[in-house]
Every structure is written in structure tokens, then in C-alpha cells.
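The complex is shown incomplete by one protein chain, all other protein chains being positioned as in the whole.
Chains: A and B, in written order; residue numbering restarts at 1 for each.
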Amino acid sequence: MSLQFVVDGLLTGSMIGLGAIGVTLTYSILRFSNFAHGDFMAWGTYATLAVVSAIGATVGKVAPIAPLSFGWPLIVALVIGMAFTALLALLLDKVLFSRLRSQGQAIIVVMASFGASMALRSLLEFTFTSRPTYFSRAIQIAMPVGFGIRITPDQIALLLLTAVLVLGVHLLMTRTQTGRSMQALSQNAALARIVGIDVASVVRVTWVIGGALACVAGVMIGILVQIRPFMGFDMLLPMFAAAILGGIGSIPGAVLGGLIIGLAEAGAVQLIGAEWRAAVSFILLMAVLFVRPIGLFGVRER
Amino acid sequence: MSEIVLDVRDLEAGYEPGVPIVRGASITVKKGEIVVVLGPNGAGKSSFIKAIAGLVPITGGTVFLDGKDITAAPAHTMVRLGLAFVPQTENIFQLMSVEDNLRVACGILERREIPARIEEMYAAFPDLVRQRRTAAGNLSGGQRQMLAVARALIVHPKVLVLDEPSAGLSPKFVSMVFEMLANIRKSGVTILLVEQNAKAALAIGDRAYVLVEGKDRHQGIASELWNDPVVAELYLGQRPSQAGKGGTA
Partner (left out) sequence: MDLLGYGAFFLTTALIFSLVTLGLNLQWGLTGLFNVGLAGFVAIGAYTSALLTTPDDAARLGGFGLPILVGWAGAMVVGGIAAALTGMATLRLKSDYLAITTFGVAVVVQLVALNAQKLTGGPFGIGFIPRPFGSLAETPLLFNLSNLAVVSVVTLIAYLALEHLSRSPWGRVLKALREDERAAISLGKSARFYRVQAFAVGGAIMALAGALQAHFTGFIAPDNYLPILTFQVWVMLIVGGSGSNLGAVIGSILVWAIWAGSGTLTSILFPPEQQARAAALQIAAIGVMLCVILLIRPNGLFGDRPRRSWLGKRAKVATAKSISPS
């Protein structure tokens, strides 16, 4: 068995992990599983793609930053795409989720997110058709790094980006007043209000972080694999599994869960075959639910 | 006569429209006082105090804090307005460290003021210093109550409002909590509390109200109320006494 699966697994795991951060935050702070989270990913990716095309149309062809496959337009577009996805999440919360939340039935919100997910995905399919597309069709040469592992410059850059983002979110959660407010709200919403935390603003921050990271994860998939309307929906099960495996509410848990699932998927692809990849998340999910439903870093709910 | 800090008039409140739990209760709290709200079980004491703190919908009456109408103010703005509330249960963030519990409450303070303010709280509650990195859920009952009070005091409230601070504590901790409240008053903080433990509360209180069926039915000087026959009558023939233990004065 080649060790190549480690690189593949870490990359898949990064995408899952970045997405799972949003899932776990939404669950712990807003208390519902957001089935539309995968579609935030896809919308963010298509938004980024649209901005890249727009830049290409206005300034002409831009040379990639050697040795990467993409140039500054993609980086600029990613930032705009993140902002767009965050706004999309905020908008969806305003018109749909927040209204249902105030009626007090959490599971109705889950239902609505399922409906919203269908609508969002189908709108993408309507606008861009279901044909896959790409940020760049250039083929990168993978460099050997020993132990039979090969890695492309893009892959290295994206792994670094993931590490920086995860560290950033972790510091935000543990070292800032905003992060402490988010923790407080997830642990005891009533007390959070009593100590002066504005729930509405914490909810907004949650959507912004979740949406922005979903966009990054989607763009990673777009760079390394391909862009399709279903790209986010297909990530949903791995993301949920990662969030539960890591322990709901835990950022490091979500990322570690993502990496574990990514590595397991990559291993399974080598051993059993790519067609069974999607079953890996389910098997791990069931194992966690039977053995330790609170996950690796989870805390028993009171 | 000293100035009135908290002025509650004809308060009506409840979770459901048309079914008020608090039915026209009025109290005043003057600067530097400890005011106690007593009442038999189910009198609406807890709802009354939660309504003041913005946690139970108010359907009638007014609440003024320092001359300002706070009747409709949402719960999360109360600390900024000067009212700090300590709930009866689940009054700390169990998974956060003691220090983070204090820090998360500092949202309205100036950033540079926060470290010094936290140290002041540790000075006032030395038991907490050694536990500053401990998850609050691992504290003892008395220490939890201290942390909850410290968390409320850290924002320099004009009035500290407590819902049954002695509930669920062992006798040793009960006296400790009331001693703590007496000391806090000495430092100039105004206190309003609801208590089942009438004897201990009246011992540290200045004035007291008796709430029955959601309405204030009697009031007086705390030290005199203990032997006031009207109070005993309002308690359905029982003498106000230690929670649930019946009339043994």
C-alpha cells in the first residue's frame, strides 16, 4: 500500500474539516443540523468562479503565481466569495431560520434547511447546469517528497491555508470576547443573555464564520477536484460525521474528525475502490454513535 | 431620605398572555439597601424578579432603574443599564474556566480596565483565585455561588438582583453566602433578593416585602418582620421559617 493516501486523506480531511467547523458551530449555537451547509459550499464556489471570470474578462489573462496553478484573481475572488457566502447564510437565517427558531421547534428548522438545500442546489443547476467545471485546466506536476508520496504545489498551499484558518478560528474562539460569547451561548443561552451577550450578534458571527469557511472548503474542492452543483451536498455526510466524531461544538474536534474521515476515505479508496468512498463516513458515524456518541472532545449534554 | 435606585410599580408579568403570574406587584429599593422579597411557595417571587431582569415578558406596570424606564429593555441590555442578575440555578458556564466566566461578563467594560477588575474580584473572593483555571462545573456549591456573584459584580452594577442565593446549599454554605452579601452591601452595592430562607435573609436585610399570589401584600423593616403576625398569617398560618421546615421559631 502506497503512503500517497496520507496526502490525499489530509487534503480531503481539510475540506471536510473546514466544512465541519460550520456544521458544529451551527449545531452548538443555533441548535440545529443545517442540511443547507453543503450548498453554502457550492454557492461560495460558484460565486468565486464567477468573480474569477469577471476579473479575467476585465483585466485579461493573468499569469499564475509560480509554481501554483492560479494567480491573484483567484485569491481576490476567494475573499469576495467568502463575503458572499457569509451574506447568503445571513440572508437565509433572516428570511427562514430565525423565524422558525422563534417558534421554538428545532426540528422544523432542520426540515426547512433540507428544503432550502434542495432549492439552493437546484438553482445552481438551473443557472450553471450540472456539467462539471474547473478553475483551471492546467495540469500540475506532482513533486516526489519521499516514501513514495507525491504532492503538488497547490496541495501544499491549500494545506497551509487550512492550517492557518483552523488556528485562526481556534484563537478567535478561545482568546477573544466574541469567541467566549459564542462558547457561553452554546453552553447556556439564558445565562448568556443575563451576562449581557447579544444573542443576535453572536448568531450573526456564527453564520459569517460558517459561511466563509464553507466557501473556502468549496473552492479547495474546486481547485483539486471539480465544481458541480452537487459538490456540497455530497460533502454533507462526511461533514456531519466529522462534527459528531469530533464532538459537537468543538472546533479542534471538527477538524480532527475531518482529518480522520479524510484519511479513512483515502485508505478505503486504495484498498476497496473509489466507488465505496461515501460509505466510509457512514460506517465511522455509526461506530461513533454506538461507542461514544459525544465524540472525541464532546461533553455530555445536561 | 436616600434616593430610590429601583422602582417597580404595579408589575404584571407571565409567560402566557392572559395568565399573569405577577399581578400588580410594587416595590422600591433605595441606594445602599438590602431589600428582601419573601413569600410562600408559588407566590410568583421568582417570576417577579426574572421579569425585572427582562427574562419574563412584562404585560403591565413599570420598572425604573435610577430614574430610567427599563420596563421594555431586553435581558442582554440589563448589565449595561446597571442591573446585574444572579439566577437561582445554572448561574455559571460550567465548561468554561473560572477566569473565562468572569471575563465573558466584561463585555461592557473598557478593554484595559478588565484585567485589574478581574484581580479585584479575586481579591474580594480569594477562594476563586486558586481555581482560576478550573472548569467552573468542578467548583463546590458555595464556590459556584461566589463565582456567580463575582460575575455579576464585575460590571459595577447599580443594583445586584439575586434569585434565592441560598437554594440548594448546605447550611455551612448558606451562612457563608449571606455573610458574603452583607459584606458586598458594606462596599456600597445595592441588593435586591428573593429568598425562601426568611430568617437568614431578614437578618441581613434592611427592608422586606411579602409577595402573595403575585402581589405585594405587606412590607416593613426587616428586623421587625420576623415577629410580625401579619407575615405569619400571609404564610397561611405558618411562621416564615427556614425553607420547608415548618414553623419552628
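By our rule, contacts are C-beta pairs under 8 Å (C-beta built on N, C-alpha and C of every residue); 3 or more make two chains touch, one makes a residue touch a chain.
Since the structure is predicted, the reported quantities are computational estimates derived from the model, not experimental observations.
Visitor: Using the document's definition of touch, tell me which of A:Phe35, A:Phe135 or A:Trp207 contacts the absent chain.
Guide: Considering the complete complex, A:Phe35 is the one touching the chain left out.
Visitor: Could you tell me which of A:Ile65, A:Ala83 or A:Val110 touches the chain that is not displayed?
Guide: In the complete complex, the chain left out is touched by residue A:Val110.
Visitor: Just one of A:Val6, A:Val62, A:Ala83 or A:Met118 touches the chain that is missing; which is it?
Guide: Answering carefully, the residue with contact to the hidden chain is A:Met118.
Visitor: Out of A:Thr129, A:Thr174, A:Ser201 or A:Gln226, which touches the unshown chain?
Guide: A:Thr129
Visitor: Of the residues in chain A, which ones touch the absent chain?
Guide: That gives, for chain A, the contact residues 27, 32-33, 35, 96, 99-100, 102-108, 110-112, 114-120, 122-123, 125-126, 129-130, 233, 236-237, 240-241, 244, 275-276, 278-279, 281-282, 285-286, 289-290, 293, 301.
Here, only the chains that are shown with their structure count from here on.
Visitor: Under the stated contact criterion, what part of chain B meets chain A in this complex?
Guide: Against chain A, the touching part of chain B is residues 53-55, 74-80, 85, 87, 90-96, 100, 103-108, 151, 155.
Visitor: Please output the residues of chain A touching chain B within their complex, sorted ascending.
Guide: 177, 180-181, 183-184, 187-188, 190-199, 299, 302
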